[in-house]
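Missing here: one protein chain of the complex. Every other protein chain is in place.
Right after this comes subunit A.
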Amino acid sequence: MGLFQKLVNLLGVGRKEVNVLVVGLNNSGKTTVVNSFKSEEDKMTDIVPTVGFNIEKFQNQNLAFTAFDMSGHGRYRDLWEHYYKECHGIIFVIDSSDRLRLVVVKEELDLLLQHPNICQKSIPILFFANKMDCKDALSSVKIAAALGLDKIMDKPWHISASNALTGEGLQEGVEWLTQQIRENLNVKH
């Protein structure tokens, strides 16, 4: 049996499936981030504001990701919490050029962290300080300070500056997330 399992793992047949939740305010670039993880032929050319949510699938290092790309519009943010229970990781996308709404980002993050389905779990949170190419974009360090990320003690988190249009910074972030989720899964089994 052990040999068979090893063989399966080696061939990559029994890939583990994980769910990640992609959240963030509207116009922060969640759909664009998810889009750049997809294979060339699946990529969308024009991206419109998401209504409700989209489910996208992509792979990274033998993990099959199911991404719940949530709408960030104010009236759909209530939907986020319904997916907290099943998710193995969270990708939080931030528009680093939108200084005005940084307080709103913090508010939404706090609501997320206080949610009973999140606060007891030690799920990894990956922050993308997106739109780093914009000229008035804040650095990822400044964003981490503004959001008070240093106060998150019980969950692994990582912030990386990104540009979802070119794909810069995304791979680094997602590799961190993959590793974290893999560690979590190994602990459980």
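Please note the rule applied: a residue touches a chain if its C-beta (ideal position, glycine included) is under 8 Å from a C-beta of that chain, and two chains touch if they have at least 3 such contacts; residues count from 1.
Rule of thumb we're sticking to: contacts and distances are computed from a predicted model.
Per UniProt, the protein behind the absent chain is "Bardet-Biedl syndrome 1"; the candidates were "Cullin", "Ubiquitin-related modifier 1", "EKC/KEOPS complex subunit BUD32" or "Bardet-Biedl syndrome 1".
Of the listed residues A:I55, A:V103 or A:V141, the one in contact with the hidden chain in the full complex is A:V103.
Residues of subunit A in touch with the missing chain: 25-27, 74-75, 77, 95, 98-104, 107-108, 111, 136.
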